[in-house]
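With one protein chain held back, the other chains of the complex are shown just where they sit.
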Amino acid sequence: MLIIVLIGGILMIAQYFLNIPFLNSLYKKILDWSIVISIFALVIAIRSLLARQFKAIRERTEHIVLPLTTIVSFSAVVIIGLIWGVGEGGFVDTVYKKFLVPMQAAIFSLLAFYIASASYRAFRAKNFSSIVLLAAASIVIIGRIPLGDALADMTTVTLKSGPFALIDFPRWAEWILNVPNVGIKRAFAFGITIGIVFTSLKVIFGIERGYLK
Amino acid sequence: MKRAFRKNDTFIPEKILKAPAALLLILTASSSSAAEGAEHVLAHTETLPYFLMLLASFFILQTIRIKKIKIREIPAVRAMEEAVGRSTEMGKPVLFITGLKPIPAVSAIAAVNILGEVASVCASYNTPIVSPHSNSFTMLAAQEEIREAFQKKNNFELINSSRIFFVTDSQFPFAASVNSITNELKPSAIFYMGTFYAESLILTEYGQSQGAVQIAGTDSVAQMPFFITSCDYLLLGEEFFTASAIIKNDEKELRTIAALDAAKIVTMVLLVYSFARSFL
Partner (left out) sequence: MKIKRQYIYAVLFISVVIPLATGLTFKVRPGPPVKKFYSAVNGLNEGDYAAVTLSYDPSTKAELNPMVIALCGHLFSRDVKIIMMNPLNNSIGNLGYELITRAASLYGKKENDDYYFLGYVPGEKSALQNMGEDFYSVYSKTFMKAELKDLPLYRDIKTIADAKMLIDISDGNSTVDLLTYVNTKYGVPMAAGTTAIMAGEYYTYLNSGQLLGMLGGLRGAAEYETMLGVNGKGRRGMAAQTFAHILVLLLVLAGNIEYFSGRRK
């Protein structure tokens, strides 16, 4: 197994740096295989999902309606999809658009509520660095809404070089996003990328074997 | 000092590792000039010397002997055992989430490694571990990792693979089901390890509201502010990839961390060099 990983890993690195047609076509083949393998992941996933739901029903847990809903909706979508297809305007498409999409959007919208409660709880000016963070966050928050534009328009004075806004949150926000933000993001990107390369090397050279279990 | 590579401990013997290290150094030195003449065989020539430099630092630090590799203390790593201990005291399970990117993504491999270490602490404290997954391959790896950790501590009672299960691979339904599990189990420690997207705050704010100690580790830079806000500890950036090595305190693994630092120094020197060159 380790030898397959070693050879496979070296070949895949080689195909990136070498213009050898055989390696390039091998790479594409392997990408195709990975799609095929991912289908098997689905089979295991369905088995795990259903087994857990049936177990909950057998044990008659407090919220028995939840596993029942999962099993019924899962079977209904699979059976109807197999018989009548999954095309535009069909039953599965309607379920997807009218139920799943709004429900997913609802969960996503919870983010706004959690941001509100997190900002109340966590943004405390405890020390110098948190004050800097708080100031930067406030500038970006105001800079990203029309209030910032209005403040800039109100405080614009005409200098020799042209109009200049004294309180210009959008421009300050842009600077924060463009300079300190980009600098920090790049530092993280370097660290994380080197971390990924080294973990991959550990896998290829057999130092890391946890995934093989 | 112990031999760096014991018999049966490593896949490639040390002597063989020395050869590519030396070869890579020569290649790195010559690659930038050689690449110009060989563009018909080589692709991505602009990144090749840098990649070879990374490889060289990896191999060199695997072969040279360093007396003692000292790793700075990372609060998140120290807090892991305390968090499990707290769960034990409160008689609650530990919840472990491995993120949305599946194995073979490197972040998922790192997450499963950390899971193994946390499971090992859980096994010694006799505390169950629950882990919902968004991918079945990661789930299988996690089941094995947990089983092995509990077997090693001779704790056979708590080995129950039905506690490590698949829920869904869709982002927000996954967040909803994890929150529902948090609500049901009321775990007193939650670990978030892996790649997360917009669901990160939905998970962690809810966990926080349930009073759990939360420890996260991620390679998603965009989500780090959310984790910092609502988690107690966070493994930042590459700390996430090295955490399991630090816990294991295994010399081979520690060498990789030293190599990572060497690669970062090389990168910094290159950045300063290219910055200075832009003025010439």
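We call the chains A and B, going by the order they appear; numbering starts again at 1 in every chain.
Assume a contact is a pair of C-beta atoms (placed from the backbone, for glycine too) under 8 Å apart; a residue touches a chain by one contact, two chains touch by 3 or more.
Just so we're clear, the structure is a prediction, and the values are computed from it rather than from any experiment.
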Of the candidates A:Ile44, A:Ile57 or A:Leu134, the residue in contact with the absent chain is A:Leu134
Residue-wise, where is subunit A in contact with the chain that is not depicted?
28, 31-32, 35, 88, 93, 96-97, 100-101, 104-105, 107-109, 112-113, 115-117, 119-126, 134, 137-138, 141-142, 144-147, 149-150, 152-153, 170, 174, 177-178, 181-182, 185-186, 189
Footprint of the hidden chain on subunit B, which residues?
170-172, 197-198, 209, 221-222
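Definition applied: only the chains that are shown with their structure count from here on.
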Taking each chain's centre as its mean C-alpha position, how far apart are subunit A and subunit B in Å?
17
Going by the contact rule set out above, which residues of subunit B touch subunit A in the complex?
10-12, 40-44, 48, 51, 54-55, 58, 102-104, 106-107, 109-110, 112-113, 116, 135-137, 139-141, 144-145, 148, 162, 165-173, 175-176, 180, 184, 198-199, 201-202, 205-206, 208-209, 219, 221, 224, 226, 229-230, 236-238, 240-242, 244, 252-253, 256, 259-260, 263-264, 267
Residues on subunit A engaged by subunit B in the complex (per definition of touch):
2, 6, 16-20, 41-42, 44-45, 48-49, 51-52, 55, 63, 66, 103-104, 107-108, 110-111, 114-115, 117-118, 121-123, 185, 188-192, 194-203, 205-208, 210-211, 213
